[in-house]
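Here the complex is missing a single protein chain, while all its other protein chains stay put.
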Amino acid sequence: MRRPELRALFFRRSVLLLWGFMLTILVAPFFAPHDIRSPEQVSTTQYQPPSPNHVMGTDNLDVDLFSKVLKGSQVSLIIASTATAITLAIGLAYGMICAIAGGWYDAVLMRITDISFSIPRFLILLAISSVVTEPLSVPQLILLIGMTGWFDVARITRGEVAGLLKRDWVLAVQATGVGHLRLAARHIFPHLVPILVVMATLGIGHTVVLEAGLMFLGAGGLNGSLGNLLQDGSGISSMTHWWMVFFPGLAIVLIVLACNALGDALRDVFAPEQVHAWPTT
Amino acid sequence: MPIGQLIRRNFHGERHDNGSIPLISVPRILSRLAQGLLVVFISASIAFLLMKSVKGDEFTHLLESTNTSATLIATLREESGHNAPLLTQYGSWLSRVVRGDLLPSSSHPGDSVASLIRSALPNTLLLMTLALVSSMAGGIALGAWQGVKAGTRFDRASNRITLSIISVPDFWVAMILILLFALHQTWFPTGYMSSNRSDLSTWEMLRDRLHHLVLPWFSLTLINAAAFARYQRAAMRDVASQHFLRTARAKGVPESIVIWNHALRVAVLPLVTIAGMFFPALLVGTILIEKVFSWPGMGSLLTKAVSSRDYALVCGIIIVGSAMAALGSLLADIGRELLDPRLRS
Partner (left out) sequence: MCSGCRQRCQSHPGSGADSLTLTSYACVCFGAIRIRRPRITAEAPTNIFPIRMSFKFNGVNMMIARRVAVGAASTFSRLMTESNRAFMARSVLATLILATACGSDKKGPTPRSGGAGVGGSVIIAEPLDFSTFYPPAVDNALDFAVVNSVFDRLADIGDSLNTIGDAGFVRQLAKEWKWAGDSLSIAFQLDPTARWHDGVPVRAADVQFTFRAYTDPKAKGANVDYLSNIDSVSVPDSLTAVVWFKRRMPQQFFQATYHMYIMPEHRLSKIPFDKLEADSITQAPIGSGRFRFAKRVPQQSVELVSDTGNYRGRAKLDRVTFAISSDASAAILSVFGGQADFYEKLRVEDLPTVARTPSLRAQAFSQSMYAYLSFNLRARTNNKAPNPLFADVNVRRALSMAIDRKSATRAVLDTFGAPAIGPSPRALIVNASDIKQIDYDPAHARALLDSAGWILPKGGDVRLKDGVPLSFQIAVTSTSQNRQTFAKSMEGQFRNIGVKATVRTMEMQVVREEVSTGNFDTYLGAFGVTPGLQGLSGAWGTRGIGGRNFGGYSSPAFDAKIDSALSAFKAPVANQLWVHAMQQIINDAPAIWLFEDINIAVINKRIQLPPMRADGWFAHLADWSIDPSQLSR
C-alpha cells in the first residue's frame, strides 16, 4: 500500500480482530450447530438459559439462539451491505452529475437533496411499511433503505468533485477534449475511492442499526435478521429471559463496532472531514 | 483542516474563498425557514400519496362489520370527496393540514389525530430536549477535556470508549438498563411516565416524574453524548493549532482560560450546526425508546399507528415529525448566528 498510515492501520490488532469476526459471520451459518427452523416434534423444554450445549440459550420453541444469531448476523450484513452499495451508487452518480453540470442545475439539484436530507428517513420508512399489505421481503427492504439514504452521499461527493474540478490537472485533462463521462470515470473517480470506502464502512454500520430499529418496531418482515431477534426478545419473551435480548444486541454491537473502528481509522488517514461519524437519520 | 476554513462552508459544503464577505444573517435565516416549510410541505405530500396508495379508505370497515348498504357508503364517499379529481383532493388535504384538522383516527374511534398528537407531543418534547441538552453538555465537556489532554492515554482510552458507545443501538441499551436496574434491582420503574396516582402532592409528583425519567433519559443521552464528544474532540484538535491561542499563551493567559474561554468558544460553533442535524437522529432514538419504556409520546403513538394501519395518524405524525426536525435545524442555525460573531453582519 502506498501510504504508511494505511499499512499501520491494517495491522492494528483491534481492526484485524473485528474484521476477522465479520468474515466469520459471513460463513458461519453454514457451520451453525443447530437447525433454526421450528422443530417438527414439539419439544418439552423452552427458554433454556445459556449452557454448554446451547451457548446462548434457546428461545420459546427450544431453537438454539446461537445459530439464530449467526443466521441473523448474516441476514443483517447482507441487507446492510447491499443497501449501502445502492446508496453509494446512486449518491455517487448524482453527486458527480451535479458537480460536473455546475451552475443552475447544480444549485437546484443540490437544494432538492438538502431538503430530502432533512426529512426524517426513519419516519418515511415506517410509513411506507405500514402501507404495504404483505410484510416487506428482503429485496423490498433493501431497495427501500437504499433509495432513501443517498442524499448525504450525494452532497459529500458533489463537494469533493467540485473541489477537484478546480484543480489544474483537471483543467488540463478537459483541455484535451475528453468527454464528461470519460472525465468522470477515468480521472475523477479514482480520487473519490478513499472517501467512498470510508462512507461504505461507516454506512454499513449505520444501516445495520437502522434496519434493527425498523424491525424492532415491526416494520419489516420476518426475515430472521438481528432486528427480528431483538423484537422477539423484547416481545414474546418479555425480557425475563435476558439472553434473548443480550446476545442479538451484542452481535449488532460487534458488527457496528468493526465498521466504525475501520471507518474511523480510514477517516483519520484520508481526512475527509465532512463525513459524519454518526447516523443523522 | 484548520477550523477557520471549516466554518466558512455554507450548508452545501462548498468552501468560500478566504477573504470573502461574511454571510449576512437574516436572509440566510429566512431561506432556512423557507426550506423548513418546504420540508414540511413535501412530507405532507408524501403522506398524502401514501394514503392514496392504500386500497380502501376509512369507509371500508363499515362495509364488512355492519350491514350498511353499499349505496350509503357510496354517498358517504361522495360527500367526503373521494371521487373528486386527485388535485382537488390534494388541495383539500393541504388545507386540512394547515388548519390542523386531520381525518379521524381509525384506531382510536373517539379521538381526532390532532388531539392525540397534542396530548403526546409534550411528553416526547420533554424527553428530547432533556436528552439533547444533557448530551450536548456532557459531550462538549468530555470532548473539550480530551482536547486538553490530547495525545495522552486518557485521550486515547476515552476515544476508544466513545467509539464503542456510539456502536451500540440506543434501544438495546434501554432494554439492558431495564433488565439491570428495573428488574434485577428495582431502583427504577420499568416504564410509564408517572405512577398514575392522583393522590400525590405536587412535590411528590415531580419527584415521581423525575424517577420515571431517569432510565429513558440516560439511554438517550449516553450515545448522543459520546457522538458529541467525538465531534468536539475533532474540533478541539483543529483549534489547538490556531495562532490566536499561541498569542493568548504568549500574553501570559493561564492555560485553563486559554482552553475554556478561547478555544472552546470557537470549537463549539460547528457543534451547534451539528446539533441541528442531530434532531432527526434524536427523534428516531426517542421513538424507539418510547416503545421500550411505554412512554406515552409520539413514538408509542406512531408504533401503534403503524401496526394497526391507522393511516391518518401515521400521516399526522410524519408531518409533525418533519416539522420538528426542520425546526431543530432552524434553531441550530439561529444559534450559530448568535454565537459566531463572524457571521453577524
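Letters are used for the chains, namely A and B, taken in the order the chains are written, and counting of residues starts over at 1 for each.
Operating definition for what follows: contacts are C-beta pairs under 8 Å (C-beta built on N, C-alpha and C of every residue); 3 or more make two chains touch, one makes a residue touch a chain.
Note that the structure is predicted; figures quoted are calculated from it, not measured.
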### Task
From the listed residues A:G20, A:P39 or A:P139, report the one that touches the chain absent from this view.
A:P39
### Summary
Touch with the missing chain holds, among A:Q74, A:T113, A:T207 or A:S234, for A:S234
### Message
With the missing chain put back, one of B:K52, B:R96 or B:R309 would touch it. Which one?
### Response
B:R309
### Residues belonging to chain A that touch the chain removed from view
37-44, 46-47, 60-61, 135, 218, 222, 234-241
### Positions on chain B where the hidden chain makes contact
60-61, 64-68, 104, 106-111, 115-116, 119-120, 178, 182-193, 195-201, 204, 207-208, 210-211, 214, 290-294, 296, 300-301, 303-304, 307-310
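Note that only the chains that are shown with their structure count from here on.
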### Message
Which residues of chain B touch chain A once you look at their complex with the stated criterion?
### Response
1, 6, 11-15, 35-36, 38-39, 42-43, 46-47, 50, 53-55, 163-164, 166-169, 171-172, 175-176, 178-179, 183, 227, 230-231, 234, 274, 277-278, 280-281, 283-284, 287-288, 291-292, 302-303, 305-307, 309, 311, 314-315, 317-318, 321-322, 325-326, 329
### Query
Where on chain A is chain B touching in the complex?
110-111, 114-116, 118-124, 126-131, 133, 155-156, 158-159, 162-163, 205, 209, 212-213, 216-219, 230, 233-234, 239-240, 242, 245-246, 249, 252-253, 256-257, 259-261, 264, 271, 273-274, 276-281
